[in-house]
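For this depiction, one protein chain was excluded, whereas all remaining protein chains were kept in their positions.
Naming follows writing order (A, B and C), and every chain is counted from residue 1.
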Amino acid sequence: MSNQKLEVFNPYNLKLIKEISVVGKEEVKKALETAHTLFLDRSKWIPAHERIEILEKVQEIMKSKVEELTKTAAEEGGKPYQDSKVEVLRAINGVKIASEEIARLNGEQIPMGITASSVGRIAFTTREPIGVVASISAFNHPLNLIIHQTVTAFAAGCPVIVKPASTTPLSCLSFVEILKEAGVPEGWVQCLIMDNEAAETVVTDKRINYLSFIGSAKIGWYLKSKLAPGTRCALEHGGAAPVIVEPDANIEDMIPALAKGGFYHAGQVCVSVQKVYAHESIARKVAEQIASAGEKMKVGDPLDEDTEVGPLILPKEVDRVEEWVEEAKSKGGEILSGGKRISDTCYAPTVIFNPPQNVKVSQEEIFGPVVCVYSYSDRLEAIESANSLDYHFQAAVFTQDIDIALDTVQRLNATAVMVNDHTAFRVDWMPFGGRDSSGEGLGGIPYSMHEMTREKLMVIKSKLL
Amino acid sequence: MSNQKLEVFNPYNLKLIKEISVVGKEEVKKALETAHTLFLDRSKWIPAHERIEILEKVQEIMKSKVEELTKTAAEEGGKPYQDSKVEVLRAINGVKIASEEIARLNGEQIPMGITASSVGRIAFTTREPIGVVASISAFNHPLNLIIHQTVTAFAAGCPVIVKPASTTPLSCLSFVEILKEAGVPEGWVQCLIMDNEAAETVVTDKRINYLSFIGSAKIGWYLKSKLAPGTRCALEHGGAAPVIVEPDANIEDMIPALAKGGFYHAGQVCVSVQKVYAHESIARKVAEQIASAGEKMKVGDPLDEDTEVGPLILPKEVDRVEEWVEEAKSKGGEILSGGKRISDTCYAPTVIFNPPQNVKVSQEEIFGPVVCVYSYSDRLEAIESANSLDYHFQAAVFTQDIDIALDTVQRLNATAVMVNDHTAFRVDWMPFGGRDSSGEGLGGIPYSMHEMTREKLMVIKSKLL
Amino acid sequence: MSNQKLEVFNPYNLKLIKEISVVGKEEVKKALETAHTLFLDRSKWIPAHERIEILEKVQEIMKSKVEELTKTAAEEGGKPYQDSKVEVLRAINGVKIASEEIARLNGEQIPMGITASSVGRIAFTTREPIGVVASISAFNHPLNLIIHQTVTAFAAGCPVIVKPASTTPLSCLSFVEILKEAGVPEGWVQCLIMDNEAAETVVTDKRINYLSFIGSAKIGWYLKSKLAPGTRCALEHGGAAPVIVEPDANIEDMIPALAKGGFYHAGQVCVSVQKVYAHESIARKVAEQIASAGEKMKVGDPLDEDTEVGPLILPKEVDRVEEWVEEAKSKGGEILSGGKRISDTCYAPTVIFNPPQNVKVSQEEIFGPVVCVYSYSDRLEAIESANSLDYHFQAAVFTQDIDIALDTVQRLNATAVMVNDHTAFRVDWMPFGGRDSSGEGLGGIPYSMHEMTREKLMVIKSKLL
Partner (left out) sequence: MSNQKLEVFNPYNLKLIKEISVVGKEEVKKALETAHTLFLDRSKWIPAHERIEILEKVQEIMKSKVEELTKTAAEEGGKPYQDSKVEVLRAINGVKIASEEIARLNGEQIPMGITASSVGRIAFTTREPIGVVASISAFNHPLNLIIHQTVTAFAAGCPVIVKPASTTPLSCLSFVEILKEAGVPEGWVQCLIMDNEAAETVVTDKRINYLSFIGSAKIGWYLKSKLAPGTRCALEHGGAAPVIVEPDANIEDMIPALAKGGFYHAGQVCVSVQKVYAHESIARKVAEQIASAGEKMKVGDPLDEDTEVGPLILPKEVDRVEEWVEEAKSKGGEILSGGKRISDTCYAPTVIFNPPQNVKVSQEEIFGPVVCVYSYSDRLEAIESANSLDYHFQAAVFTQDIDIALDTVQRLNATAVMVNDHTAFRVDWMPFGGRDSSGEGLGGIPYSMHEMTREKLMVIKSKLL
């Protein structure tokens, strides 16, 4: 153990919650060796039915600790209690999804005999674990992302080393305890509290076969470029989450969805609604109604049960958002609501109408409680604008027209497009992940598990076939 | 060979085209024996790559005979030249689909080890031919249905005995010649010109493993009840082809589709548009425009290149349609167009507005160039009415509204529902077949081929696994 | 309620366990109406997530009643306590499998645009419940078969009417109580204690969309021939369960497997080992060792925890087995062990060496604790003999040679072939079912659920596609 300590703060009131020891070089080295050794020795592998039993036990334990897990997550991460509870329940469901998927890590027959050169053979694939996984996680879902990045690996038969976000390590540590209690043998899921340098050492080690990274694009692509030959990766970064609103859309249903999608967890979600392109005939109305919905939201202490919007993760993020909104305002964006900090740690839900293209709120991922509404006259131009950033993750379109809906889904550059729903919709079994600069590889628990395995083909030649 | 002869007539001018010998009991017996023997002797099976090569050759030969095949089909079946040509081109594509699907008749891994009782095993499925197929075909697509009922079997590795419709055997006989020319070995595809009694003998024989039947529901369900234990079947009967037209539908695009879907091949298609339920605000307009489109169609000699509607297959069918329309008229249905025979063999494209529920055109499959348009005030009631017959095959809904479209698709009892297209849309690789009284099993070339094979599971137990 | 009573006996000591009321015509009529009405009214359908929650609750309740369910099954069905406990645990796992499969009843995209005739469209399939299911069950797994025939239907969204075997209704009745306790709403799973005439009335009713039948081939095929048009069915009958034993097989591992596979539940399993074809160089040795293993098995009261073989289900079955064995003996079969009744209800585990082909034990499914061992000199001839009966279900081959193993798997006419394991191996998620006279349709919980749903195709046409 190094002498270094990690201090974990409550992001709302900035009080210290806990101090944790940071691991040193020796521990990192040992963790890698432990994981690698487990993987190389097939006699140590945990049979599928035991992995299933363990994960069923994990669900049971989690169900008995919902309240505790919710508070830990809310306190360290700042996500309001209600939403943190949803996260915990999702996390339990996530363990179930992973457990069920174990039975689906299967192969298939590959045809032989369909050309003269392939007669006399029969061929099948199977799937096997890819090897040691390194997971680098993010703060905004301190429990659920850990499920996505550790349980998937364990379920797929891979030893995993996980580094939680430095701001929210407590949920991860609690979860690792639960895994232990449920019977996960020593070494299969190792949580290392470490600094970025140590993390880079782990990630780029030759013995790592798979990197699962959730966080900023800058760090993600940097790490990818440093991977050892043969290390696969999944990178999940942010997006711009554009929404196209057609004049025939049902506004009444849409507003609560967009407000929730934009201000949920103070906008600190990689698929938060950020950029709403609304037809000029209704754009101001849409913007005003989102603004109004945002104004009604209760901003405050995440541990209060009726809080709807909590703090940003760090005070410097409040500064950043403040600065970006100011810039947008000074360059002509109209502030319809919010537009100001509420405290050192909270920023008011904000709607900006028609900010110009060349300001930060239009060009970057905001990661704060700010929704920009842009008026358009031509749908295809709006789509082109939505597609113009490098970040492509989830998107949405609101319309009643089936042709417009399908065409917009086709044209938006996104991994997922919601029709008549906000961009932040996600269930943990659906494919999920950014495209282009927004990430690489495919998330969603079953998809991650498939990426953490690899196919092996067996071709049997026989004169009797 | 029996002394019996089958006379094939041109259904438009009732001239004799050809006389064909009908097979006798001995030949039926021999055909069954031949097919069964081929199947039992694995050394006679044709390797997949040879089946592919043969079917590629079949396509080549067919491409060189498009004109000839078109004329044969049009002459014996009465489907207009243009549409017969489309049928021939589809038939060629069908052979291609079957040929490609051979490489897709594969198995998959079945998970083992996911419970304690299944450890130490590995399991895979493969697919193998089901055995001898008997195909009873229909007149309305004299070439394409033969492809669906023989090439599928051959491609799947099954010997097949086919009985073409007694009105349209010539296309089948030509095709069997093409198969021979392409290298299909003796006995794999046997075309038997036989009477119904002989056909029943074949179909109910214990050595038949699969019956493919296209034709009337009455005969289909009768044959099914007579099958030997172990014989599987696919039955393709008629349907009622309901269409729901919502007030927001694009009428301009819809009318040509409905007129084509209703009057194509004089309505003698199992998914012909028959019953259009249109919202009361536009029902008469829709009906009048279909009527008007029908009136503009050229009815006449199927061998003329510009004919759009040909004869019914038999004069007695003209009588039947005449009688049914008369009944509808006498009970209050309003005849907007047609409503009369044009000759002994042709009936005019007819639209009936609001015929009552208790007449034959409302209760039965018309199988003639007659479209009924019903006015409705409540969509759910219209759907209930559409679902109320026992016959459920393809259906359609015209609307621009995405919610209405999806909901109507969900609620219509049908195998396929087209959104903003007529009910008779079909491509040969899509799943196709009636439900409930309209049939059993799933057509579409790849689906038929899968039904003509069966899975075999291999479970290997090993102490080393 | 009719005045008729069903008496349920303990098949070992023939004591009356319970009397149950048999339903009358009115109740049958009402049950059909209830089920049909539920299916027609989509507003009554139970959402998928509620079905999942209910089935998770069912598992919980079952886990708390393992002992009770085991005893009920053992007492009424005569399967030894230990094996009945295995059945109960499998049944719980079966509910889990069904619950998980709900999330897998999905459709797929059907390609459009790959020919000129299909451009401008997009198409998808979905799966929907088939309608009302009627299940007729068998005595040999009084709980587990009920899971296979009711939980599958419920999970797939179909109302189900189930008739348990008249000898073993109590496990079914207990299970239906559990379903109720877990929250299955009224009418979705109706257990009817009825006579065969009433059962036929149910099964052949037009409102039944699917028949699931487990029992004798004679009744199964008869019922199939009487189904209303449109009713689909799955029939699971008996088999002959041949085993090929090559001279290089590992005898030590094989004998316990064959003895268990042959004498488990007194051979009253549709995939019991019945006919062992062993190479002449080892045939007698194999037969003698199975005989010896059989002799060591404890035959007796199924409620005793150390009983290995219990009674036959009815005394008349003991008579039948006795008669068949006598016939085989009198025609030259050599009795190596057993060959006699132990009591009115139990028959000794019996091995017959080389019985002739024309006796009942060689020609029919024995369904008793009798294994016939045939000596062969040529493997292909042994396979031909194994294939020669009409009954084809599961089979096995014992050999170390990979070429011989694969070739024998290919050549045996069976739905499943075990390599180096007995024929009675089954897990509830694998495909399972007889071929040819042995049955129709495919069992295994996920497969049954797929058969209890049907695909619906939606093709959307759009000028913008």
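Operating definition for what follows: contacts are C-beta pairs under 8 Å (C-beta built on N, C-alpha and C of every residue); 3 or more make two chains touch, one makes a residue touch a chain.
If you're wondering where the values come from, they're calculated on a predicted model, not measured in any experiment.
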{"item": "Which of C:L314, C:I342 or C:I402 contacts the chain that the document leaves out", "value": "C:I402"}
{"item": "From A:S84, A:N106, A:N140 or A:S437, residue that would touch the chain that is not displayed", "value": "A:S437"}
{"item": "Touch with the omitted chain, as defined above, among A:V8, A:V22, A:L105 or A:A123", "value": "A:A123"}
{"item": "Residues of subunit B (touch criterion as defined above) contacting the omitted chain", "value": "100, 103, 122, 402-404, 406-407, 410, 429, 460, 462-465"}
{"item": "Where the unshown chain meets subunit C, residue by residue", "value": "47-49, 52, 102-111, 113-116, 118-119, 122, 124-126, 399-403, 405, 419-420"}
{"item": "Touching residues (missing chain, whole complex) on subunit A", "value": "42, 86, 90, 93, 110-112, 115, 117-118, 121, 123, 125, 128, 209, 217, 221, 225-227, 229-230, 232, 253, 390, 405, 409-411, 414-421, 425, 427, 429-431, 435-438, 440, 442, 454-463"}
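One rule holds in what follows: only the chains that are shown with their structure count from here on.
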{"item": "Distance-maximising chain from subunit C - centres being C-alpha averages", "value": "A"}
{"item": "Copies subunit C and subunit A - interface residue numbers shared by over half, same or different", "value": "same"}
{"item": "Separation of subunit B from subunit C, taking each centre as the mean of its C-alpha atoms, in whole Å", "value": "35"}
{"item": "Whole-Å gap between the CA centroids of subunit A and subunit B", "value": "49"}
{"item": "Euclidean distance of C-alpha centroids - subunit A vs subunit C, Å", "value": "45"}
{"item": "Subunit A, residues touching no fewer than two other chains", "value": "103, 122, 402-403"}
